[in-house]
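Removed from the display is one protein chain of the complex; every other protein chain stays in position.
Chains: A and B, in written order; residue numbering restarts at 1 for each.
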Amino acid sequence: MAKTVINDIDFSRYNIKAKVKYRHKTAKGLTPEIVEEISYLKGEPDWMREFRLKSLEIYNSKPMPTWGVDLSELNIDEIVAYISPDAEKAKTWDDVPKDIKETFDRLGIPEAEKEYLAGVGAQFDSEVIYHNIKEQLEKQGVIFEDFDTALKKYPDIIREYFMKCVPPTDHKFAALHGAIWSGGSFVYVPKGVKVETPLQAYFRMNAPGTGQFEHTLIIVDEGAEAHYIEGCSAPQYSVSNLHAGCVELYVKKGAKLRYSTIENWSKNTYNLNTKRALVDEGASMIWVSGSFGSKKTMLYPSSVLRGEGATSEYTSVTFAAKGQHLDTGAKMIHLAPNTSSKVVAKSLSKDGGITNFRGLLRVGPKATGVKTTVQCEGLMLDDISRSDTLPIIEIQNDYVDMGYEAKVGKISEDKIYYLMSRGLSEDEAKALIVKGFVEPISGSLPLEYAVELNRLINIEMEGSIG
Amino acid sequence: MNDTLIKELNDRSIGWVKGYRESGFERFSRLNIPSWKRLNLNGLDLPEYKGYDRLQVTGDGIDVENIMDCGMEEDIREIMQDGQAFGVDEKFVSMVDSFFNTGVVIRVPKGYNSSVPVMVHYPSDGDLILDQNVIIAEPFTSVSIIIDHEAISEAGAFHNGITRVIAKEGSKVNLMKVQRLSDTSFNFDSVIGITGRDAAINWSVVELGSAKSAVSYTTYMNEQGGENNTKGIFFVDDRRRLDLSFKVNHIAPNTTSDIDIRGALKDEAYSIFRGDLDIKRGAKKAKGNEKESVILLDRTVRSDAIPALKCAEDDVEAGHAASCEELDKNTLYYMMSRGLSLDEARMMLVEASFNPIIDAIPDDGLKNAIREVIKRRLTCGEDY
Partner (left out) sequence: MGKMLLEVRDLRASVEDKEILKGINLNIGRGEIHAIMGPNGSGKSTLCNTIMGNPSYMVEGGSIFFEGDDITGMKVNERAKRGIFLSFQYPEEIEGITLENFLRTALNTVTGKNQSILGFKKLLKEKMQLLEMKDEYAERYLNVGFSGGEKKKAEILQMAILNPKLVMLDEIDSGLDIDALRIVAESIKKVKTEDMSILIVTHYNRILDYLEPDYVHVLMDGRIVRNGDSGLARELEETGYEAIRAEELI
């Protein structure tokens, strides 16, 4: 059973270092000149160029965060902010340069698209090299474009929504993103349109010592529904890479959005990402998040429940192994009456890995009739790792039903014993229990992604499975 | 509070205490008063220094000395200069270390084993109380101590205190602290406990008074088999604020802790609960649990909870729970079907939540006094 799957692991698929010709590459570091250069290369309107420069000023004026992970080894001056492959954006995989296509083939993206996706966007370093959506959806008015194209085709919409949900003043890395963002996707689902199969974006960092700063903006209009999946990976290098993306989600009245992420950045990557959703009346926002990669992560997807009856769920699994410090969590901000939220966060730590759950649950004075639960569970796989749970709960009226629970512990000896009595080896038993532990997350992903998640767990468990 | 005063106090101090006050003052003068985002101390003025002479102590067969005129042996020096982090804030801790104007040293002698509580009473008529308390329980002793800060008038007091508890091997210290200062008072209380092998420290916390109250308990379980149980109740009404913090450090194997806090908030009250369960590497088979539940009685209250659970060992059992919810509809209906008004039923449920903790108070007089305060605050403004 578990054994055969484990033997099949092929970690090399994530570690391909493609030899790619690059078209543009900015100098290391961050200056107004570099920011202007990026804007010029993209042929952007003036307002965007000014927005970038203003963001750079904000970036320079803000101190590094003093909480969360240790960022003292991250040197922005050593990071290349923009590096574009020598490729035009393609609508068919045949038009994608061979070595880049090979990378995505190994990751299984074109195959997945054929089988079960409504559309795919693929980004290679700083630029999107492939973007396509099923014709039928296009006819229904669904927009799925890479961000540069969207800025040209829908300038008014972009200007209205871009970095309004996550303003560059929010924190240092939001400002950094505002200055040097590149690539990403724009999705618009018109009123009442239900996109049944998922749209996917895949982000690949290939070059060493670079940064990826893609921007994702999704607007799900009234009564519409969508499922967006994001995957990310990079090959392992000795120098640091930086990922500081930004995701802005607008879920309008009665709409539903599910946003799933399987993150597997290489273990030299700093992942300092910002994700936020504004959820209107009766709308539903579901986050599903699997964090496996990166050296350090700070990521706290937020739902601002601003319309009456809005709901949000956050389900996550975070797996930190040797050399990793993953600081993740969710923010649920209840601003309107009868809103509800549910957070289920699971974490695994092994080989000295550190996981932090850092959450914020805020119920404002006007948010009466709120129902909310937060559940955190940490599983320690050895005695040299760490698991910290650090939530903040703020309740500002009396008509609230709030429950918070956290626990931490190791795999129960009794369970291992029970499974071994049925013929499993100790390692198989442990791997099985870990899979059971993350079931709430794998169970809420489409099958193919659940397989991917299990594959990642197997890779991480490899040491203990021997 | 300045260096002239320090010199004056030093002249009156004996032995090592002189240097102690001075080094405390060094820290004190370097630091600013914290502003504190939640409790909010903006605009807090430190009061003029005054002496305090209302301390009352009762206890049988036990050595209770006034810290202002006791011998201050070497072991007390070690305890007071231990250097382990604790307290509401270093500014307030160093203020007490430099300017303490009252306090007790309690030694629980070998063979002492009594459940009759030692009473340490700090009445306040708008006083400045900077109390420095040290409790040392010799091995295999058992003691109950109640430290009570009580208003004897409506005048606003300023209380800032430190209590250090050393529970040596196999000993058991039950320390109850009651804070019922007047509604215009400021209260800062920093408590630290260190458990020896198989020793237990049990905190009981009753927080009822003061306009702003910041209370912090820190426990270090350095030796195996240590135990730290905390039970607490708080009632905050009007526009008062309370910041209640517990930090439990599991350092040695087989240490256990349990925290059970129940609170009620009324009017525009604001409470902040911090529970920090820190299981360090090496604390194998540690068990830690923490539970806080708050009953919210008005739409305008605010309740924050910041319960941290830190774990660096795998073979442990640790959990946290916090809840705040409306009172159960069916329970309210049942009580009202017996004639109680909605308010009466709610009040009664608050009492019900507090009772298991109040019932455990070892002194009947104090027990009844606490019940009365809660009842008065609960019914204030309600037509009975």
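Basically, a residue touches a chain if its C-beta (ideal position, glycine included) is under 8 Å from a C-beta of that chain, and two chains touch if they have at least 3 such contacts.
This is a predicted model, so every value here is computed, not measured.
K.L.:
List the shown chains that the missing chain touches in the full complex.
P.N.:
B
K.L.:
If I consider the whole complex, including the chain that's not displayed, which of B:Thr4, B:Asn32, B:Ser115 or B:Asn330 touches that chain?
P.N.:
B:Asn330
K.L.:
Pick from B:Leu39, B:Ile76, B:Leu349 or B:Leu366: which residue touches the chain that isn't shown?
P.N.:
Counting the whole complex, the residue in contact with the absent chain is B:Leu349.
K.L.:
On subunit B, where is the contact patch with the chain that was removed from view?
P.N.:
328-331, 333-342, 344-345, 348-349, 351-356
The definition used in the following text is that only the chains that are shown with their structure count from here on.
K.L.:
Can you name the residues of subunit B that touch subunit A in the complex?
P.N.:
Within the complex, subunit B touches subunit A at residues 265, 281, 284, 294, 296-326.
K.L.:
Across the complex, what residues on subunit A touch subunit B?
P.N.:
365, 368, 376, 378, 380-410
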